[in-house]
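Heads up, one of the protein chains got dropped from this complex, but the rest are sitting where they should.
Chain nomenclature is as follows: A and B, assigned in order of appearance, with residue numbering initiated at 1 for each chain independently.
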Amino acid sequence: MSRRDPRIDVREIDSLRAELERRVHDLAPPRWNADPEDVQRSVARLVLTLVEFLRQLMERQAIRRMEAHTLTPDETERIGLALMRLEETIRDIGARFGLAPEDLNLDLGPLGRLL
Amino acid sequence: MATRDEARALLEGADSSLLDVVDNLLTKGVVLSGDVMIGLAGVDLIYVRLSVLLCAADRIAEERRP
Partner (left out) sequence: MSQYVYALLAEPPRGDTGAGLDAEPLRFIRVDGVLAAVGDMAAAPPVTPTTLRAHDQVVRRLAGLVDAILPVRFGTLLDGEQALADAVAGRAAALRDALALVAGREQITLRVFGDAAPVEDAAPVARELGPGARYLEGRRRQTRRDADVPELAPVRGRLAALVRAERAQRHDVPPLLATVYHLIDRGGAAAYLDAVTAFAAALAPTRAVASGPWPPYAFAPDSLG
């Protein structure tokens, strides 16, 4: 059975609770709904969120292969440049719709929480 | 269906042992499916249940090799 420090204090539990709230903020399936007042911005947000999600997955995989030495130096340079440009592009297009990186909400349910 | 308020209620009342259970069961473990609800103007229209997730390309190549 579990045993823990009996002196765990309130501030520590609160911080753990806050951290979990960030990760588990919605128990229902994630929703995407276009706001009729600004359909363009809603669609841009969905599209950029999905692209950013894929960018993070690709970056993670590229780093894994870099560490496993299964990329040639040439591949590493090309993938690195592509990811760098992709990150800039997402930021630039987002800025045109008034979307900051934090607005590209990655919580696609279990898929999002994998990152 | 569970909502953001229910998530907050679950966590607000939680002691440290329940927080650990929440951490393990809701943020860890093997993920086999994901869901997305898509709608317009606040009306949910399509529920998508995804039971095929992404896989690393080099793993697929490995497993297909005879």
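Please note the rule applied: contacts are C-beta pairs under 8 Å (C-beta built on N, C-alpha and C of every residue); 3 or more make two chains touch, one makes a residue touch a chain.
Fair warning: this is a prediction, and the values are worked out from it, not measured in the lab.
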Can you list, in ascending order, the chain B residues touching the missing chain?
-> 2, 6-7, 10, 13-14, 16-18, 20-26, 28-33, 49, 51-56, 58-60, 62-63
What chain A residues would touch the chain not displayed?
-> 2-5, 8, 11-12, 15-16, 18-19, 22, 27, 57, 59-64, 66-67, 73, 76-84, 110-111, 114
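Everything below uses one rule, namely that only the chains that are shown with their structure count from here on.
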Take the average of all CA coordinates in chain A, do the same for chain B, and state the distance between these two points in whole angstrom.
-> 14
Which chain B residues qualify as touching chain A in the complex?
-> 1-4, 6-8, 10-12, 14-17, 19-20, 22-23, 26-27, 31, 33-44, 47, 50, 53-54, 56-58
Flag every residue of chain A that touches chain B in the complex, lowest number first.
-> 2, 4, 8, 13, 16-17, 20-21, 23-36, 57, 61, 64-65, 70, 108-111, 113-114
